[in-house]
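Working notes for the structure below.
A single protein chain has been removed from this complex, and every other one stays in its place.
Here is chain A:
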Amino acid sequence: MGSILQLFVIIMVAAMLVVIVREQNESISFLLVLLLGIFVFLFVLNQVEQLFNLFQSIVSKFDVSLLHLDTMIKVIGVAYLTEFISQLLKDAQLNSVAVKVEIVGKLFILLLALPIFISVLETLMSFIPQ
């Protein structure tokens, strides 16, 4: 979709469209906002993918032992998605549901990060002399 300036222009135009459509009917304006969010997310995903490919190539080329790179990428993905959806729900004046989505997201990230906690605890325990 080209440079970031193009993206900002698209966002501004879409924002004006949303303002117009919101007068007429509320429901379709919410779908328009959702569509705009999806486009921004798709645009960002392309950039983020290049970033992660760079990390992976660094890890494989210089065999830098980034132990939990995969878990980190997953956590970033879940966090980003949860934030995206909870902001949308807040936009639709569904704050209670947004809070629930955030709680679920945090729990999911905790589940993802559990093995890291375990490995940290094990290393700590190994320092303590039996």
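Rule of thumb we're sticking to: a contact is a pair of C-beta atoms (placed from the backbone, for glycine too) under 8 Å apart; a residue touches a chain by one contact, two chains touch by 3 or more; residues count from 1.
Going forward, contacts and distances are computed from a predicted model.
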Name per UniProt, for the chain absent here [options: "Putrescine-binding periplasmic protein", "phosphoenolpyruvate--glycerone phosphotransferase", "Phenylacetate-CoA oxygenase subunit PaaI" or "Stage III sporulation protein AC"]: "Stage III sporulation protein AC"
Need a quick check: the contact residues on chain A for the chain that isn't drawn. 1-2, 10, 13-14, 17-18, 20-21, 24-25, 27-29, 31-32, 34-36, 38-39, 41-42, 45, 48-49, 52, 70, 73-74, 76-78, 80-81, 112
